[in-house]
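Heads up, one of the protein chains got dropped from this complex, but the rest are sitting where they should.
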């Protein structure tokens, strides 16, 4: 679903930039003689890369911020410099807020609450009608002013900045999402059906970490941390069943 | 404004494909394992090319229909086969209605009413939730079921097909449009201000055809034809003033 | 040799599509106004990717089917959506047979017999003069109607479908193949010459699995399975010599 | 048909480079570690550009020779340096014969006999098993050793060099060719049917030069020159009928 | 020579950006995590496009300013948005001076003195160690602080800004320049030798404007304007000889 959310983020953000949505009325690709819009993507993982790729495809000027040089190297190799890669610092974030027409928050820590990268006070530096798209909203959001919205009312405005914070973004493209999810999960579903969950988890080291909770025990470290609980090793749970 | 409208068409159509807008819930780029959406653009002029370019940028499978082989050759050269070019026939239009997730009508005859390319009966062959974007709506629209809409209520549904027919598409991205328009018209405005309209039109053969009506006389052939009026030659009007 | 075979497959298939070979007379890139041919590659490994890359280079519309989402993600990243990636299901295979001008079978299970992906009855759905290229023919072929052919008589026709099933495809481009093979094997040959086979295999964990048979014992699992024999561990064979 | 012939030329040449056809056994794209084959295209018009584009798509190292700097500039702009452009001189032709694995002759002077660019004595400098594809064969061929062949026996060998000189190349991909030709000629056919030939030619300055012969008079300059006849102006012929 | 000068401009400018030349020590492509340098090219003609293309090839962020929307459209089509195109205004020039690491002046009015686009006072807004490359220096230069330099001492510094103003840039790559010039002029030289200058100019409307001065008469309008002289029509000069 990360791929879907990342790819949808730009489509949602481009729509939010339209006048009728309260946006600045900027067309991402610009036109000959008018420079393109600037899109900053915070986080260069699967979500962020897919968002950046769509923004690039539309002709925007695209920058990715990330704290992993190794990941930025992969992106620089893959896009051959067409996407600007910038090491994520407080400074880089401030520049992003001042200059961007759209900022996409794509900082996901699996299972854990996302860090707050743009604070309310930083909104004052943003251009009127610029857009924040918070793809991390399902995990609390990575902007201080984010709060979950729905596809029926996807955006709201704080300090002149349009916020798009739909909690279930892939739901908007349910057909593509369902097909993608089916493809990804079918092998696991078949294993569960054929073998029962204990054996299925035992046989597949990629499946085992998929066990999050069993009989009251949290078996996923990050979830446990987020709720202040203790976690158990899923392998021992499976072994005991 | 053709460039703006063409580039916006895909953004509008992608949004219309979302579930909340009544669309099929298809994400144009697809995801790995799920094929991309199919976009057909009817008309390979400035509007059509810009629409196709954006659809291509988002990762859709894109086909342009046009009746000019010379124009299709230009597009094939420029996009090196990444956009499929198909000679526009009744057959090709029927295939497009059956297979496309989005059809963009970009057939503009300057000043004249656009031909109706997709009739109501053809809608029955379209997939449920597929999308028609009529960029020719300002000139009457190129689909039989098109009627002008606004940015406040941009779409309506006929026979399960979402219609996006906003009459003033560039208004949604007013900032980019205004900048683009200013760049394009400034030289003419300066000429008008400096020389008066008669001299300005006399001095510039590209400006002269810009005279559409003067003192009750229509001086633009296609407009005259569309209203069943006679037209005068703008040069003789200018000469007489 | 997988790279050579994959890259040659499209060249062989394009030739087979010519009228004189019994093909449909379709030129893969099409021309402006005539849509390109559709090529489906079954299997997204080294053979399949190289075949798809050549088909893309010639301007065909290219789809890869594979059962590994992870592999499809790699291909989608690398080709940035220019190659369509589709999760391989019975449904996807049927669509491929109905719509493709060329299908390339590139499903190789190292050392084992290839699965039969297209049955004889499915040929009836294929377009007359379409082409099957079976790169897995050395391991029994992945189409039911495949049988090995030679460069002298590379194709035959079943139910109107041209089959290209040359058993030793890289032999056609012997010069390139020999150079490639020499580059790839020289380090191993030098190790054998310098150290003797036992020590050479002992020193290099990538070389060890290269031992297939020794003194009557099959030491490669997949080969043993294909012939219904037992296999031994190559490490123990080496240790005993 | 120039587009078809140009695009087919590389497919034909690649096949001719195979061992079974007497070629050097070179795979145009090479493989990692083995450099690609070198293709020289003589003539940068429609035929030559399309041939070069296909060779580039297959991964060959491609050079176009032409005598028009303006045309080479167009090609350099369009392919951004991916195709090498070299001003055509005797020197450049000699380098091409010495270094190329495939030379495609694409020098067409409409209606006139093609000049002989590679003489028999120059074949001695070519690599054994290299390939000449003469797309100008319908107008006498642009290599001294060219003579027309058929799709049944497309190649022959002179001094170790494989010659592909099929007189009707587009016939091999009859389906694509017919569709392309129909698209291109339909408007003219309709005009002939609707208006009669005299009026149709009178109304369309692009159609008029299509008249080659009428009532014993040659009305196309280059054809007349090639046969040592006098030519008449087609306009005067039409006016008189 | 415009192509050579444009392509060399970036190479010269990149070198000038090095510390040892007094530059800011900025590497145009940046590295993963460090954004690329910004290059602004003023003038989107042959010189400007070639400069921009090289800057793009090195991975810089590239903007072209021009007053012709039609030209910017060509560039936007050709580079598909990878080069930013901005309509040239006083505002755009000021932004360029504030933000660019390198500005390339490529505003050539054939035969006439170039306009001064960046004044001395604007240098104060430029970043210390940024670079101006004045390709128009042969016609007086397009920056107020430009004065001709040589390949021996190519740069000087004014107000902290490195100026590269070598008067004969193509001389640095004499071999490529000579070959290019020979290719371009050979047909004219042959015509002069074969026919004498009068007939050669008469026969070729592209050659005729090449006559700049004859028997004390200036026959090239822009040159005459620059020196405050009257000009004659070259055709009448030729007719009289």
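Should a chain be cited, it is by its letter among A, B, C, D and E, assigned in written order, with residues numbered from 1 in that chain.
In this text, contacts are C-beta pairs under 8 Å (C-beta built on N, C-alpha and C of every residue); 3 or more make two chains touch, one makes a residue touch a chain.
This is a predicted model, so every value here is computed, not measured.
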{"item": "Chain not shown, its touching partners among those shown", "value": "A, C, D, E"}
{"item": "Identified contact with the non-displayed chain, of E:7, E:38, E:71 or E:163", "value": "E:7"}
{"item": "From E:68, E:89 or E:183, residue that would touch the chain that is not displayed", "value": "E:183"}
{"item": "Hidden partner chain, residues of chain A it touches", "value": "69, 73, 77-78, 80, 87"}
{"item": "Positions on chain E contacted by the hidden chain, ascending", "value": "3-4, 7-8, 11, 14-15, 17-20, 24-34, 54, 56-59, 151-152, 171-177, 179-180, 183-184"}
{"item": "Positions on chain D contacted by the hidden chain, ascending", "value": "29-36, 59, 61, 63, 69, 72-73, 75-76, 80-82, 84-87"}
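Convention: only the chains that are shown with their structure count from here on.
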{"item": "Same-site or different-site touching of chain C by its copy chain D, using the half cut", "value": "same"}
{"item": "Between chain C and chain D, centroid-to-centroid distance (C-alpha), Å", "value": "34"}
{"item": "Rounded Å distance between chain B and chain C, as computed from the means of their C-alpha atoms", "value": "45"}
{"item": "Sequence positions of chain E contacting 2 or more other chains", "value": "69, 73, 78, 80, 87"}
